[in-house]
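Structure record follows, encoded as structure tokens.
Note that one protein chain of the assembly has been removed; the remaining protein chains are unaltered in position.
We call the chains A, B and C, going by the order they appear; numbering starts again at 1 in every chain.
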Amino acid sequence: MVIVSDAAIDPYQLLANYEAQLSARGSVGAAAHFIGLMREFNEGDDVVGMTLEQYPEMTRRALDKLRLSLIDDFELNDALIVHRVGALQITDPIVVVGCWSAHRKAAFEACRAAMERLKSDVPLWKKETLADGSTRWVEQNTPGY
Amino acid sequence: MVIVSDAAIDPYQLLANYEAQLSARGSVGAAAHFIGLMREFNEGDDVVGMTLEQYPEMTRRALDKLRLSLIDDFELNDALIVHRVGALQITDPIVVVGCWSAHRKAAFEACRAAMERLKSDVPLWKKETLADGSTRWVEQNTPGY
Amino acid sequence: MIEVKFLARLKEEIGQDSMEIAARDGMTIADIKQQFFSDAQFQLPILQALNHEFCDETTAVSDGDIVAFFPPVTGG
Partner (left out) sequence: MIEVKFLARLKEEIGQDSMEIAARDGMTIADIKQQFFSDAQFQLPILQALNHEFCDETTAVSDGDIVAFFPPVTGG
């Protein structure tokens, strides 16, 4: 499942609920999950707020495609991707990726790949508000490898 | 925190509660979690039950050491390791590893390393019950890389 | 007509989120890009999508298409 939410999300509730309804749960031996959270600093500066802009007609489609690529490439049982858009506060979850597979290798690799693909293939942009009230677009992602 | 539990565990509740009480939450940008679940098959055979034996005087000590090694080696904000012992049923969570860090690279790498270290450094042994009622000790771990 | 959309930083720099332009024979994404982003004020790279799919500059466009321009993505 893919969810784009403009309201606050509860990653652990989302993951628990999604796992509970997985089909063939007895064939799942591994779950690897990632949660991206809003930090109070970025590139050396204090950050007090963030807005996530999306390309509404395209974001969900890109996330669906990403999710299917993960299931295919890593032979997952299932995957969940949830992404916040709109105005976020410090400590808010930004993104949740859940990957379920028979063995741990696939779940770990899919989860990590999901974040890299998300950071190149999904039309989302972060705009930060700094402590002095100024705003700036985030220009680059932190390296994932 | 490290927990060794002979009763069923709820991974998502444990992770949510632990995250809620982290100090300096605003400095956490990434959480990578792993959950190992009991499958209904292993090495080509149907499995109907599992018992996890531990070395009680040593297990907790080994898990504490493992957790501190992760926090040190990957500069994590914090880590949680929970392991079941005793009798497990299909789909029961066996192990939960939670890793929190500033950036995703460290959380991903720590979480994966945790599982490899756990499978070599912590005195726990799986004994499976097969469909015909016979039991067998698991002799080797599935490769993690 | 072709609908041209601007997202994130580009929307602010262009000052609006979309406009319509006339389609021309043999037109590519690069032609439209040139029209809007030839000024030095625009930081490169600028990425593009055609009808809600990522594409490259050489992609041909025709009447009724939706073209979007945006900076490198920074979600996740």
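Keep in mind that, in the parts below, contacts are C-beta pairs under 8 Å (C-beta built on N, C-alpha and C of every residue); 3 or more make two chains touch, one makes a residue touch a chain.
Because the structure is predicted, anything quoted here is derived from the model rather than measured.
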Where does the absent chain touch, in terms of which shown chains it meets?
B
Full-complex contact with the absent chain, from B:V2, B:L15, B:V47 or B:L118:
B:L118
Residue in contact with the excluded chain [from B:A8, B:M58 or B:A87]
B:M58
If you put the missing chain back, which residues of chain B would it touch?
36, 52-55, 57-58, 61-62, 83, 94-95, 115, 118-127, 137-141
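By our rule, only the chains that are shown with their structure count from here on.
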Centre-to-centre distance between chain C and chain A (centres being mean Cα positions), rounded to whole Å:
26
How many Å are there between the centre of chain B and the centre of chain C, using C-alpha atoms for each centre?
48
Residues touching two or more other chains, restricted to chain B: which are they?
none
Mind pulling the residue numbers of chain C that touch at least two other chains?
none
